[in-house]
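Below: one structure, written as structure tokens.
Heads up, this is only part of the complex; the chains shown haven't been moved.
By written order: A, B and C. Residues from 1 in each chain.
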Amino acid sequence: MTIVSRLFSFADRVSAPQQAHAHCDLPCGVYDPAQARIEAESVKACMEKFNGSDDNVFKTRAVMIKEERAELVKHHLWVLWTDYFKPNHLEAHPELHELFWNATKAAGEAKKTNDVSVAEDLLAKIGEIDKIFWETKK
Amino acid sequence: MTIVSRLFSFADRVSAPQQAHAHCDLPCGVYDPAQARIEAESVKACMEKFNGSDDNVFKTRAVMIKEERAELVKHHLWVLWTDYFKPNHLEAHPELHELFWNATKAAGEAKKTNDVSVAEDLLAKIGEIDKIFWETKK
Amino acid sequence: MTIVSRLFSFADRVSAPQQAHAHCDLPCGVYDPAQARIEAESVKACMEKFNGSDDNVFKTRAVMIKEERAELVKHHLWVLWTDYFKPNHLEAHPELHELFWNATKAAGEAKKTNDVSVAEDLLAKIGEIDKIFWETKK
């Protein structure tokens, strides 16, 4: 069991029964780190597909789609950082700024490479955010 | 416990340990009905906020944001229908076409009203899709 | 005269004097399969340009632009399916669900290949939809 899946399985435990959660500026109050995680899984899958292919057109498409998906990861993470987290959360979790900065930087790095470990690192960071997110929901 | 939450909790059981799943045309193979569900929860929350307010500007913003979120619900559902589901899934679940048609029509209806039961009906339909989705993953 | 152009010329006859037709969820009531067809022609043209070139940068751009145009085809078709067609249309044309499913799947296939026959198949399916669309307008 990898660190990433352990983080998520921990998040799964703490977050059950997984109600839904804010992601617009109304604000509607529906936020969920799953949005970033799903796109990051897609980034990782694009890398694996790129590495497993020797068809140039396919590889070009993998690079192109990974770029879009990584941008979506950044967007979903930025929204969580700015819109969901409040000063009291930051007091309890002073590492939040640095964590989001590094996670969004990792999504940027994932655009530039097809090294799967970069996507895994991104997923691990999203896993840490997910864990903190669900702790603030308790 | 509502029908919707029962459907999701069933989906939660059948889908564990919830690996990730295709949503682009590479295809990367990462799909997840949670994307549609999160936006639909946002649609429902916008309706509740609209109904609970008597501030015209706020109500305008609720209508506007609900419109966008409902469009995202439609998009995520269309992607699942066209890209994830294959002829063999349709054989096992012949109701799929009608279910997606009605679910995306329900998302369209949710743009036109602030009647929360319309959003709940939408969520119930997404719950049915979610259940079938995870059954095909077994 | 190809099957595709015959289908369109038939549609041209039945649709005259070609009034305009709904594509938003107001709904404004303006729909027109021409939107999907124009993008699909662009998909086909991108393939032809790709096949006729030996400039790698140009070929990369053709793949990239085809991806966007095929996505627009899917979007315009999904909108027609969910928003324009009503239960009474489905009774008269029970093949509609399968036709739209296959047409949007064909648009997805067109992203993955530069085989012009795939784009022609997509255009033929849009032609069938166009024919049914204009019959419902009579």
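In the analysis below, a residue touches a chain if its C-beta (ideal position, glycine included) is under 8 Å from a C-beta of that chain, and two chains touch if they have at least 3 such contacts.
The shown structure was predicted, so the numbers you read here are calculated from the model rather than taken from an experiment.
Student: What is the copy count for the full homomeric complex in this file, when 3 chains appear in place?
Tutor: Per the structure file, the complete homomer consists of 6 copies.
Just so it is clear, only the chains that are shown with their structure count from here on.
Student: From chain C, which chain is the farthest off, judged by mean CA positions?
Tutor: So the chain farthest away from chain C turns out to be A.
Student: At what distance in angstrom does the C-alpha mean of chain B lie from that of chain A?
Tutor: Computed value for the inter-centroid distance: 21 Å.
Student: Just how far, in Å, is the C-alpha centre of chain C from the one of chain A?
Tutor: 35
Student: Taking each chain's centre as the mean position of its Cα atoms, how many Å separate chain B from chain C?
Tutor: Using C-alpha averages as centres, the distance is 25 Å.
Student: Can you list the chain B residues in contact with two or more other chains?
Tutor: Residues 25 of chain B each touch two or more of the other chains.
Student: So in the complex, the part of chain A that touches chain B is made up of which residues?
Tutor: These residues of chain A touch chain B: 5, 8-9, 12, 16-18, 20-26, 28-30, 32, 34-35, 37-38, 41-42, 45-46, 49, 58, 61-62, 65, 68-69.
Student: Could you list, by residue number, the parts of chain B that touch chain C in their complex?
Tutor: Per the stated touch rule, the residues are 25, 27, 67, 70-71, 74, 78, 81-83, 97-98, 101, 104-105, 108, 111-112.
Student: Please output the residues of chain C touching chain A within their complex, sorted ascending.
Tutor: 59-60, 63-64, 67, 111-112, 114
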